[in-house]
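Written below as C-alpha coordinates is the structure these notes are about.
Then we have chain A:
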Amino acid sequence: MDLNAFLILAAVLFCIGIYGVLARRNGVLVLMSVELMLNAVNINLIAFSAYVQDVSGQVFALFVITIAAAEVGVGLAIVMLIYRNLRSPDLDKIDQLKG
Partner candidate 1 sequence: MNPTIDYHALAPEIVLTVTVAVCLLVDLVARRSELVPRLASLGVLGAIVPVITLSVDGANRTMFGGTYEVDNYALVFKGLFLIVAYLTILVSFHYIGEGDYYRGEFYVLLLTSVLGMTVMASARDLVTIFVALETITIPTFALAAWRKHDTKSNEAGLKYFLIGVISTAVMLYGMSVVYGVSGANKLVGIREYLVDTNEPALFAVGVFLTLVGFAFKVSAVPFHFWAPDTYEGAPTPVTAFLSVASKAGGFVALITIVNIAFFPSKGSWQPVIFVLAAASMTLGNLAALRQTNIVRMLAYSSVAQGGFMLVPLAVAADVSSNSAWEGVVVYLLIYAGMNLGAFAAVIAVARRTGSAEISSYAGLGRTDPALAVMMTIFLFSLAGIPFLAGWFAKLVMFRAAFDSGTTGAVILGVVAAINAVIAFFYYAGVGRQMWFREPDPAVERTAVPTPLTLNAAMLIVTVGVLALGVYPQAIARLGELAFTPG
Partner candidate 2 sequence: MEWFDDWALTLAVFIPLVGMALVLLIPRAQEQAIKVTALATSVVTAAVGIGILVDFNYDKSGKLQFQADESWIDVISSRYHVGIDGIALPLLILSMLVVIGCIIYSWDHFPEPRNAKAFLALVLLLEVGMNGTFVAQDLILFFIFFEVVLLPMFFMIGVWGGPNREYASIKFFLFTLFGSALMLVGFLALFFTSKQQTFDMVQLTQFGGAGIDHTTQMLIFGGFFLGFAIKVPMFPFHTWLPDAHTEAPTVGSVLLAAILLKLGTYGFVRIALPMLPDAAKDWAPWIGLLAVIGIIYGALCCLAQTDMKRLIAFSSVAHMGFVMLGISTLTDFGINAAIFGMVAHGLITGMLFFVAGSVQERYETREMSRLGGLLTQAPKLGWILGFSAMASLGLPGLAGFWGEFPAILSAYDPSAALDGIAGSSAFTTYRTFMVIAAIGTVLAAGYLLFMLQRVAFGTPKPEFENAHVHDVHVPEWLAWAPLLVLILVLGIYPNLLFDVTDGAVTNVSTLFSG
(Lines give C-alpha, C1' and ligand atoms only; values in the text may rest on other atoms or scores of the structure.)
Protein backbone atom coordinates (compact mmCIF):
# COMPACT_ATOMS: atom_id res chain seq x y z
CA MET A 1 0.00 0.00 0.00
CA ASP A 2 1.35 3.35 -0.99
CA LEU A 3 1.04 5.76 1.91
CA ASN A 4 2.07 8.67 -0.22
CA ALA A 5 -1.03 8.43 -2.40
CA PHE A 6 -3.23 8.98 0.62
CA LEU A 7 -1.11 11.75 1.92
CA ILE A 8 -1.16 13.55 -1.38
CA LEU A 9 -4.90 13.14 -1.61
CA ALA A 10 -5.29 14.57 1.87
CA ALA A 11 -3.00 17.47 1.07
CA VAL A 12 -4.88 18.28 -2.09
CA LEU A 13 -8.19 18.11 -0.26
CA PHE A 14 -6.81 20.33 2.45
CA CYS A 15 -5.67 22.87 -0.12
CA ILE A 16 -9.02 22.83 -1.86
CA GLY A 17 -10.54 23.49 1.54
CA ILE A 18 -8.23 26.39 2.05
CA TYR A 19 -9.10 27.76 -1.34
CA GLY A 20 -12.77 27.51 -0.53
CA VAL A 21 -12.35 29.24 2.77
CA LEU A 22 -10.53 32.11 1.15
CA ALA A 23 -12.49 32.47 -2.07
CA ARG A 24 -16.11 31.86 -1.13
CA ARG A 25 -18.14 34.80 0.00
CA ASN A 26 -21.07 32.80 1.24
CA GLY A 27 -20.73 31.82 4.88
CA VAL A 28 -22.31 28.42 4.38
CA LEU A 29 -19.92 27.51 1.60
CA VAL A 30 -17.00 28.57 3.74
CA LEU A 31 -18.24 26.21 6.41
CA MET A 32 -18.33 23.42 3.91
CA SER A 33 -14.80 24.16 2.85
CA VAL A 34 -13.74 23.84 6.47
CA GLU A 35 -15.39 20.45 6.53
CA LEU A 36 -13.28 19.53 3.55
CA MET A 37 -10.14 20.42 5.43
CA LEU A 38 -11.18 18.36 8.41
CA ASN A 39 -11.88 15.41 6.21
CA ALA A 40 -8.47 15.72 4.70
CA VAL A 41 -7.13 15.36 8.19
CA ASN A 42 -9.24 12.27 8.70
CA ILE A 43 -7.77 10.66 5.62
CA ASN A 44 -4.36 11.42 6.91
CA LEU A 45 -5.11 9.97 10.31
CA ILE A 46 -6.55 6.77 9.01
CA ALA A 47 -3.81 6.28 6.49
CA PHE A 48 -1.18 6.80 9.13
CA SER A 49 -3.05 4.56 11.49
CA ALA A 50 -2.94 1.78 9.01
CA TYR A 51 0.67 2.49 8.18
CA VAL A 52 1.93 2.41 11.74
CA GLN A 53 -0.42 -0.40 12.69
CA ASP A 54 -1.85 1.56 15.58
CA VAL A 55 -5.53 1.94 16.22
CA SER A 56 -5.46 5.25 17.99
CA GLY A 57 -5.31 7.11 14.71
CA GLN A 58 -8.69 5.78 13.77
CA VAL A 59 -10.07 6.67 17.16
CA PHE A 60 -8.71 10.11 16.60
CA ALA A 61 -10.55 10.32 13.29
CA LEU A 62 -13.80 9.36 14.96
CA PHE A 63 -13.37 12.13 17.49
CA VAL A 64 -12.62 14.57 14.71
CA ILE A 65 -15.81 13.61 12.89
CA THR A 66 -17.88 14.05 16.00
CA ILE A 67 -16.40 17.33 16.96
CA ALA A 68 -16.56 18.64 13.43
CA ALA A 69 -20.26 18.03 13.56
CA ALA A 70 -20.57 20.05 16.72
CA GLU A 71 -18.45 22.77 15.28
CA VAL A 72 -20.48 23.03 12.14
CA GLY A 73 -23.58 23.10 14.27
CA VAL A 74 -22.40 26.12 16.16
CA GLY A 75 -21.06 27.63 12.98
CA LEU A 76 -24.30 27.35 11.16
CA ALA A 77 -26.11 28.87 14.10
CA ILE A 78 -23.83 31.89 13.96
CA VAL A 79 -24.23 32.23 10.21
CA MET A 80 -27.99 32.03 10.66
CA LEU A 81 -27.84 34.73 13.27
CA ILE A 82 -25.94 36.97 10.93
CA TYR A 83 -28.27 36.22 8.10
CA ARG A 84 -31.15 37.14 10.34
CA ASN A 85 -29.64 40.45 11.32
CA LEU A 86 -28.01 41.45 8.05
CA ARG A 87 -30.21 39.65 5.56
CA SER A 88 -27.12 38.37 3.79
CA PRO A 89 -24.65 35.55 4.21
CA ASP A 90 -21.93 37.58 2.46
CA LEU A 91 -18.81 37.62 4.61
CA ASP A 92 -17.45 40.76 2.91
CA LYS A 93 -20.19 42.83 4.46
CA ILE A 94 -19.09 41.93 7.93
CA ASP A 95 -16.39 44.43 8.81
CA GLN A 96 -17.69 46.63 11.54
CA LEU A 97 -14.93 45.58 13.84
CA LYS A 98 -11.48 46.54 12.69
CA GLY A 99 -8.37 48.60 13.41
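To be clear about the criterion, contacts are C-beta pairs under 8 Å (C-beta built on N, C-alpha and C of every residue); 3 or more make two chains touch, one makes a residue touch a chain; residues count from 1.
Candidates were picked such that all candidates are chains of the complex that A comes from, given by their letters.
These numbers were taken from a predicted model, which means no experiment stands behind them.
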Identity of the candidate that touches chain A (this complex; choices 1 or 2): 1
Contacting residues of chain A [partner candidate 1, same complex]: 10, 14, 17, 21, 27, 30, 34, 37-38, 40-41, 44-45, 47-48, 51-52, 54, 56-57, 59-60, 63-64, 67, 70-71, 74-75, 77-79, 81-82, 85-86, 91, 94-99
